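With one protein chain held back, the other chains of the complex are shown just where they sit.
Take a look at chain A:
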Amino acid sequence: MERKEWPLWEVFVRSRNGLDHKHCGSVHAPDAKLALQVARDVYTRRQEGVSIWVVKASDIVASDPDAKPELFDPAEDKIYRHPTFYTLPEEVDHM
């Protein structure tokens, strides 16, 4: 069996206006036009979407999972970034 696989595309669907596009899976397709077509058939058979984005998987730049501590841990001790850090007098605490 020869191995000339169609490239992989990641699929993002906006379920209705007012919401973000959300990643829902991937498809194989030879080009962008067919990727949209295939994504329509595979991921929106029941009106799950009003808009689809497809992005070539090879074009996505992702953060390194090994770099999670450097990237995401520094925020852990900055609790003053959250409203709950501040104790206010009870009468005004709902601000």
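Definition applied: a residue touches a chain if its C-beta (ideal position, glycine included) is under 8 Å from a C-beta of that chain, and two chains touch if they have at least 3 such contacts; residues count from 1.
Here is the rule we go by: contacts and distances are computed from a predicted model.
Protein name for the hidden chain, per its UniProt entry and selected from "Manganese ABC transporter permease", "Ferredoxin reductase", "Polar amino acid transport system ATP-binding protein" or "1,2-phenylacetyl-CoA epoxidase subunit A": "1,2-phenylacetyl-CoA epoxidase subunit A".
Here the missing chain is touched by one residue of A:V42, A:L71 or A:L88, and it is A:V42. Mapped onto chain A, the interface with the missing chain covers residues 1-6, 8, 24-28, 30-31, 34, 41-43, 45-46, 62, 65-66.
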